[in-house]
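Note that one protein chain of the assembly has been removed; the remaining protein chains are unaltered in position.
Chains: A, B and C, in written order; residue numbering restarts at 1 for each.
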Amino acid sequence: MTQGQQTESTPLVDPACYAAATAAIRAEAVRLLEAGEVTAVVGYRAGRRAGSAMPEVATTAEAAAQLIFTPGCQNNLALFLSKAKREALPKGKVAVVVKGCDLRALAGLIGESQLKRDEVHVIGVACPGVYGAGADLAKPLAAESLARKCRECKVHLPEGTDVVAGTLPPLPDLAPLEAEELARLEAMTPQERWAFWTEQFARCIRCLACRQVCPFCFCTQCLCDRNRPQAVDTSPRPAGNTAWHIVRAMHLAGRCAGCAECERVCPMDIPLNLLNRKMAQELFELYGFETTMQPQEQGALTSYRDGDDQSFIK
Amino acid sequence: MSRIGVFVCHCGENISRTVDVEKVAEAARGLLGVAHACDYKYMCSDPGQALLKKAVAEHRLDGVVVAACSPRMHEKTFRKATEQAGLNPFLCEMANIREHCSWVHEDRDEATAKAIDIVHMLVERVKRNRKLQPISVPVTKTSLVIGGGIAGIQAALDIADAGHRVVLVEREPSIGGHMAQLSETFPTLDCSQCIMTPKMVDVANHPNITLHTYSEVEEVDGYIGNFQVKIRKKARSVDMARCTGCGVCMAKCPQKKIPNSFDRDLGMRPAIYVPFPQAVPNVPVIDRVNCTWFKSGKCGVCQKVCGPGAVDYAQQDEFVVEQVGAIVVATGFNLYDISEKPKGSPIKGYGEFGHGKIPDVIDGMTFERLASASGPTGGKILRPSDGREPKQVVFVQCVGSRAREKGISYCSKICCMYTAKHTMLYKHKVHDGQAYVFFMDARTPGKGYDEFWRRSIEQEEAVYIRGMVSRLYQKGDKIVVMGSDIAVGIQVEIEADLVVLATAVQPRQGAELLAQKLGISYDQYNFYSEAHAKLRPVECATAGIYLAGACQGPKDIPDTVSQASAAAAKVMTLFAKDQLEREPIVAKVNERFCVGCFACKKVCAYGAIEEKEIRDRQGNLVKVVAYVNPGVCGGCGTCQATCPSKSVELDGYTDEQILAMIETL
Amino acid sequence: MTATATTTKHDFEPKLVAFVCTWCTYAGADLAGTSRMQYPSNVRVVKFPCTGRIDPVFILRAFQKGADGVLVSGCHPGDCHYMAGNFHARRRFAAFRQLLDFVGVDLKRLQFSWVSAAEGGKWVEVVTELTERVREMGPMREFIDLDASEHWSAELADAELKAAYHSL
Partner (left out) sequence: MAKTLSLDNLHRLVDALLQEGVRVVGPKRTGTLTVYAPLTRGEELELNELPRRSAKETFFPPCETILSFEKRDGRTTVSDPDLDRLPETVLIGVRPCDAAAPGILDAVFSWDYDDPFFLERRKRTTIIGIACTSSDDACFCTAVGLTPDARQGSDLFLVPVEGGGFAVEALDAKGSALKERHAALFTAGGNTVPLPLAEPKVEPLDLEKIRAWLDGNFEHPLWKEIADRCAGCGACAFLCPACHCFDIVDEGGEGSGCRRKHWDACGFGKFTMHASAHNPRDVQPQRYRNRIMHKFKYYRDKFGQTLCTGCGRCIRWCPVGIDIKAVLDEINKKS
C-alpha cells in the first residue's frame, strides 16, 4: 500500500510508451488480417478488472483493433505456438506478439522443431517491463510491482522479429533482486538450502500451472504424469513435489527462456525461476551457453565438446 | 503374476565359499513373482543347464535369473539355454554374485546379504523384460567408393576382386589423385606413376567396377545395407562412348595457354584436355570456363576435327542413382595454400613466407611436378621465375603444421619424409647443388623411414638446420632466408635460389559438405572422424560408412593403402551375409507420445534417428515424429535419457526395468 | 580369508547404488573380482549399456528410495563404446549435480568417476572412498524425512496414528 503512494506521482515508465506499442500492434494486426497474410494474431486484450490483460486470439480486424500492450501483459504468448496449445489457433500462418523474453521461447520452440519460422509472423514489442505476480494491476507500474525478471532484463528490445512495436524509453536502474536472492541461496550451506526448498515445495499443490504455461512443457505425455513406470510420485506430497520440481528444472536446463511465467503463475508463491535461473547460470559458466532470440541448432545438453569440464569426475 | 526361476550357482566353491547360496535361494523363493529357486554346484555345466531347462518346463517359468558369474562371462550360455527351454533368450538375466560379490567380500553375512539384494534387483528387472527378436537388415552388395586417389582405387579393387560391384565416384576428369602427381615415392624412390598407372587401368577394366569420373555425390539417403546415392555426372562435353582418345581435338584446340592445375600451373593445357597423358579414362573434357565456344559461341574446332563425332557442346549434367550397401569415403586431402587466409577457414595464412608473391617460393607438390619426368620441365629442376637451375635450395618443414598460432595444431605426418626425398631428388639432378632443410623435429616412424632420412644427410649431404624460418625476402634474384639454428644457438641467413615449403595437409575443401550429406562426423579441421580411435579406426560412427586415406587425417601412401584395404575388408565382412543380423538392444519410438522435438536426433552419434511424418487417413500431416532406424542404432540409450517425455525407449534397458531395480533399495 | 583382514562392524552401514556402463566400469568391477581385490559390500550395481543412458531421474529416485550415496561411473572420455555417450552424460551430470546442490543435496553423497575395464583398482578405490565418506556422514535423512512428511492438512495430529500410518 505504501509503495503505491510514492509511485502514483511518478510512474516507473511513461504510460505513453505502452500506448505507442498498443497503437503499433493494432495497426500491424489489422493490416495482417485485412491483407490475409495471417489467419490470426495472438496478442493481448484488456480484461474486466482494471489494469488486467489476457491472451487473445484475434481472427478479425475488429478484434485486432482491440489488442493492447500494457504492464498487465504478462503472459508469454509463445505458449500458443507450442504444439500443445496450437489447437486454439486456426490453420495457416499466424502472427504473435512477443516481448524479448517471449521471443527467446519462440526461438527455442523453433530450435526444437515445434514450429517453423515461416509459419509465424513475429510482432516484437519494445517492452519496458510488466507487473510481477500479485501486483495490484489497478495502480501504475512501480519498481515494487515490476516483475523481478524485468529488473534484470537484457532483451527489452526484441531482435529478428518481422516488426517491432513501440520504442524503448530510458529505463531505470534497479537492484537485481533475483540475482541477489540467488547469491543469498548460493551462500547457504546445503542443509540451509534443503530447508529453504523443502518449505517452498511443501506448499506446492500440483496445480501444474507452472507446467501448463511453460512453452517448453510441450510434451503430450509428461514424465511426471506417468505411473508405469512411475519416476515421480503424482500426488501433492512433499516428496513428490520435490521430485517434480527437480525433474522439471532439469528438463528445462538449457532450454528455459527465462520468461519466469512459471514463477508468476504459481499460486503458492514458489520462486521457481530461481531454479531455472540457476541452471542457466551454470550452463553459461560451464559451456558459455545462453538461450537467445535466434533459434540455435544445438542445445546446451544436446551437444558437447571434447574439452568440457570434468573436474567433478574422479 | 510373473513366474520367475532363480538359479543360484556355487561355482564350485568360488561363490559358495563366501556366499550362503542356500540362503540366497531361500530368500529368492520369498520374492514376489518367483515361482522356483534352487542352487547348484555348476550352473554352466551341462547338468546345470539341463536343470534350468527342466525347471522352465516344470514350473512354467516366464523368466530366468541365473545368480552366478558376470554376464560378460556366461550371459550367452544361459540365454542360449533359456532359448532351448522354449523361452525368449532375453527373458534370462544374470545376477553377478561372483565377480561383484563373493570374490570381493570376505564377510559371509555381508556377502550373502548383498547376493540376495543383487538377485532381488535382477528378479525385478527380468519381470519387466520383453521378448526381443534379433534384427535383420537386408544388404545390397554394392559398394560406393568416393574418391579415385590411391585410397579409393585400392578399396575399389579389393572389394571388386572379392566379387562385389563397386561404384567409384571421382570429382576430377581422371582418377589418380595426388599420387599420380608425385615424381618418386619414399622410402624406395620408385616412380609413382609406374606403380600407380597400372592400378588405374585395372580399375578402368575391372568388370565389377562402375567408374564415374568428373562426377560428384549429390545426395545420400538410407542406412547401412541400403543406401540410395544420387550422383551428378558433370557435363564433359565429350561423349564417353564415342571418344577413342585419339587426342586430335587437344592438338587442334586454339586455346593452348591455360595453366594446368595438375602441373601446379607450371605447364599449360588446351581448353579440351586430359589432365595428364596417362589419365583414366583417357577421354578429354571441355573446360567450359576457358573454351572459346562456350565463351563466345564461335570456334567449334574440336567438334569439326573429331572423327567419331564425340564432342557434344549441348551435353547436360546427368544424374545417376545407385543402390549401395556400404560406402567408402576416400576423398583425400588438399595442400594448404599458405599465401593468404583461405575463405571461411579459421586458419591464418603465411604471408610472411612470400608464397604467391615471390615466384621462386614454391610448395612441395610443385617441386614434385618439377622433379617428375612427365612434368612441365621434363624432370629438370628449374626455377619458375627464370628457368635457371637453382644451386642453393632451402626446404622449410612444418609450414602450417604444428602451428597452433596459425590454427593447425596437428602434424602433417608426411612432410619430414617427402622433404628428405626432395633433397635426394634434387641432389640426384643437380649434383653441385646444396639443399638446406629447416626443421623442428624429424619424424620418421615407418619401415625404412629413418634409414631413408639419414641417407639424405649422410649420403646426399643435405644440411639440416633445427629451427624455424623467421623471414624470407627477395634480394635481386636471390631469396634471403633468415632463421635460427637452435642446436647451435645462432641466427642463420641463407641466400637461396629456390625455397620449397612443406605445407600442411588439410582435408579436401568442402569435406564438411560431403560429411553432412553422408551424415558422418568430422573434427574441428573437417577431417572425418572414425568411430573409435583405437578399435574402430576405419569405421564411421554412421554404420555402413568407412574411411580410407587422408580424409581422416594426414597419411602417407603405405598407411593409406593399408587403411583402404582395411575398409574394403570391412565392406566385405558386411557383404558376407545376405542379412545383417544384430542384437535387438535398440531404441524404439512411442509415436503416440513423441512430440518431435528431436533432442534424440541431436544426441544420436549414429545418425540413426530420422524424421517420420504421421498422416491421417485423408493424407493430412498430423505430426512429425522421430523414427529410430534399427539397422543403424548403436544401442547406447543416450536418446532415452535425453528425451523429455521418454517417448523413445531402449529395449533391454527400459525405464520400467531400471526403476524397478532402484525400487528394491 | 587373510589374517590381516579384520571386518570392522560399524553402527551405520550406508546403502550405495552404482550406475555403471557395461563396457568400462562394469568390466572394471569384474576385473576387481577376478583379481580378488576387496572392498566394502555396501554397493549395489545397476548396469547400463552406456552412461549416456543414465537419466538424472534415476539418481533422484535412488536417493528417494533410500540410497545414502550414489556413484555414476563410465568410460573415460574418448573410450566410449558408443562414441559420445559419456560426453553427453558428462554435461548432463555436470548440470544435474549443480541442481541437486542448489536444492540442498550434499554432493559428497554423489560421486562420478571414469573407471575403465582395466581399472579394477580404481573401482575398488572409488567404491571404498565413497562408502567410507558416506558412512561418516551418516544416513541420508533428507529424502526419507521428506517421504514421511505430508501436506499439513493431511497430517494426522495424533502421534500414534501418525506412526501407524508411516510404518506402513
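What we mean here is this: a residue touches a chain if its C-beta (ideal position, glycine included) is under 8 Å from a C-beta of that chain, and two chains touch if they have at least 3 such contacts.
Predicted model only: the values in this text are computed from it and were never measured.
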{"item": "Partners of the unshown chain among those that are drawn", "value": "A, B, C"}
{"item": "Residue touching the undisplayed chain, where the options are A:D225, A:E285 or A:D306", "value": "A:D225"}
{"item": "Sole contact to the chain not displayed, among A:A19, A:M54 or A:A143", "value": "A:M54"}
{"item": "Chain C residues that touch the omitted chain in the full complex", "value": "150-154, 156-158, 160-161, 164-165, 168"}
{"item": "Residues from chain B at the interface with the omitted partner, ascending", "value": "30, 32-33, 592, 660, 663"}
{"item": "Residues of chain A (touch criterion as defined above) contacting the omitted chain", "value": "47-50, 52-57, 75, 79, 85, 87-88, 134, 138, 199, 203, 205-209, 211-213, 225, 227, 230, 233-237, 240, 261, 264-265, 267-269"}
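We adopt the following convention: only the chains that are shown with their structure count from here on.
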{"item": "Arrangement of touching chains [line / ring / star / complete / other]", "value": "complete"}
{"item": "Contact-richer chain pair [A-B vs A-C]", "value": "A-C"}
{"item": "Computed distance of Cα centres, chain C from chain B, in Å", "value": "39"}
{"item": "CA centroid of chain A to CA centroid of chain B, Å", "value": "45"}
{"item": "Rounded Å distance, chain A centre to chain C centre (Cα mean)", "value": "36"}
{"item": "Touching two or more other chains - residues of chain C", "value": "55-56, 61, 78, 84, 88, 92"}
{"item": "Chain A, residues touching no fewer than two other chains", "value": "223, 231, 301-303"}
{"item": "Touch list for chain B against partner chain A, complex", "value": "592-599, 602-603, 623-624, 642, 644-647, 654-656, 659-660"}
{"item": "Contact set on chain C toward chain A in their complex", "value": "55-57, 60-61, 64, 77-78, 84, 87-88, 90-107, 111-114, 126, 142-143, 146-147, 149-152, 154"}
{"item": "Residue ranges of chain C in contact with chain B within the complex", "value": "1, 5, 7, 15, 17, 22, 26-27, 29-30, 32-34, 36-39, 41, 44-50, 52-56, 58, 61-62, 65-67, 78, 80-85, 88-89, 92, 124"}
